[in-house]
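A short worksheet on the structure shown next.
Presenting subunit A:
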Amino acid sequence: MSGTDRDPEVEAEADLDAETEATAEGGDEPLLAVEGLRTTFETDAGTLVAVDGIDFTVSEGETVCLVGESGSGKTVATESITRLVDSPPGHIEGRVRFRGHDLLAMDAEAIRSVRGPGIAHVFQNPQDALNHCYTVGWQIVEAIRVHEDVSEAAARARAVELLDRVGIANPSARFDDYPHEFSGGQKQRVMIAVALAGDPDLLVADEPTTALDVTVQARILELLSELQAEFGMGVLFVTHDLGVVAEIADRVVVMYAGKVMERGSVLDVFERPSHPYTRALLSCLPGRGNEVTGIEGSLPDPTAPPEGCRFAPRCEHAIGACRRGEQPPETELTEGHGVSCVFYRDGRDPSVVRGNGNGNGSGDGSDAETKRRDASRNGSRSADASTPGTGGAEGSDGG
Partner candidate 1 sequence: MTGSNTERQARLSRRRAIAALGAGATTALAGCGGNGNGGGGGGGTLLTPEGDQVVLDVYHNSASETQQLVAEFIGQELSANLGIEVEIEPIDGVRFNDEYWTAEAEGGSDTVGGETVEWSEPTPRNPGPRSVTSNEAWDMSLVIGLNTYPLNPQTNRVFFDGANSRYNPVGYYPEFDAAGLFEEAGAATTESEIASVFEEIFVNIAAEQPYIMLTFTDSITGYNPELRGPVEEFSNGWDFAGWFTEAGGADESAGLPEDIEEPPAVEGSYNSVSGSAFSTLNPLYNTESGAGTAIDRALDQGYTFDENQEYFPLLYDMSTDRGEVWVFEVRDGLRFSDPYGSVDAETFVYLIEELHQSEWANTANAIEWSGVNVEVTGDLEFQAELPEPRLLWPESFDPLEYPIPRGLLEPYVENEDREGLQRNEELLELAFTGNLGPYVLEEWNRGSGTTYTRNDEYYLRNIEEGPALFENAPYFEESTIEVIESQASRLGALETGEADSAGIPPERFEDFDENPDVSVYQVPQSFNRILSVNMRDNGWSAGPGNLFQFVEFRRAMASAIGKTELIEGVYRGLAQPHYTWQPRFSDFYPGDDVVETYGTGDLYGPDVAREFARAAIERSEFDYRYAEE
Partner candidate 2 sequence: MGLPRYVAARVVWAAVVSLVIVTITFGLMAAAPNPAVQEAATQAALEGGDPEEAVERERELRGLDEPLHVRYADFLRGVYTLNWGWSDLQNRPVSEALSEALFYTAQYSVPWTVLTLLIGPLIGVYSAANMYSWRDHLATGVAFFGYAIPNFFFGIILLLLFGVYLEWIPVVYNTDVAVFSLENARQLAIPVFVLVTGSIGAIMRVSRNESAEFRNADFMKTAKAKGVSPLRAYAYHVMRPTMVPLSTTVVGQLLAIFLGSSLLVEVVFGIPGLGRLTFDALIAQDTNLVLGTTLLFTFVAVVGNLIEDIVFTVLDPRISYDDR
């Protein structure tokens, strides 16, 4: 099948091994640490800031969800991690430490050795993410053999095994089928198989279910969490679907217009949503009052972001301080739960943004559990409604 010259991959793999050792010595550092990540694109209309200095971490085996409206920079952020963003016109700054190594400082070959075995991606549109000219088997085998010097037969066996593992029936027969012969859900399974081919430590799943039928979505999510457990991967999950978040996330990072608005454990965010944006998002969930109208207004122009808080123009609580200077620094409410809003600073009254102080926030753990299931159910439904909107977030990509 593939007649690739494998020698460079062998070397790349050696590098990776060395790094893994180094990481082992590194100690308690998280699997992935993103610090001050800023991704900009040079366009005819000026510099477009897609991601504007965000931080987050993903630990081993943990699931972190990046949440936000379409176009808020989630996808660019994840693609900046392994530098999938084309540069030029894209430009990535900041630090992305993966097992202690700064991915942004690596040379091209080293970063390639991370892609796949280190960090793997699953993209949102399996239709286009698979090359229509090659069989699915070929594409999985390629993912294996790019990094490992294995025989074709062995690679094929492993690919069939992976297909089987991701739930493709009759995998050895379907190995030689072309992507167009698979259904959408099956294609996404194949994509996942491709991602698993390198046995990654971190799986970046970028809205993997948005393009899929509702019933299929649930199964894919199920598969992902099974695999996460089985392979012990960290997962960075991008979605605009809070229902999904509630179902799978350990921790949540809420993004808006390239900035982090709020972060925290899934409980923190769902039970005590602190940023007006988070609250607005949650209120869009069915049964929360705002599902029809959505959030008023639209995302700011990424080439000329507003002063102060990015969300201020759309925020019903915005005051003068919100429209000055930079995005407010994050205020840590509880351990791991941070919010970027002026009302949590300088003695202002956060209850203004939290509504009447009770809201959804004050329930106990069991209550939260209920809510979480609730959200998940509703989420499934709401995802259905959001399907047509897919793809908007990708708009800033091609540059």
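Selection rule: all candidates are chains of the complex that A comes from, given by their letters.
Keep this in mind: contacts are C-beta pairs under 8 Å (C-beta built on N, C-alpha and C of every residue); 3 or more make two chains touch, one makes a residue touch a chain; residues count from 1.
Computed from a predicted model, the values in this text were never measured in an experiment.
Undergrad: Which one of these touches subunit A in the complex: 1 or 2?
TA: Candidate 2 is the one in contact with subunit A.
Undergrad: What part of subunit A is in contact with candidate 2 in the complex they form?
TA: These residues of subunit A touch candidate 2: 4, 8, 12, 79, 82, 84, 108-109, 112-117, 120-121, 123, 125, 128-134, 139, 142-143, 146-147, 178, 180, 191, 194-195, 197-198, 398.
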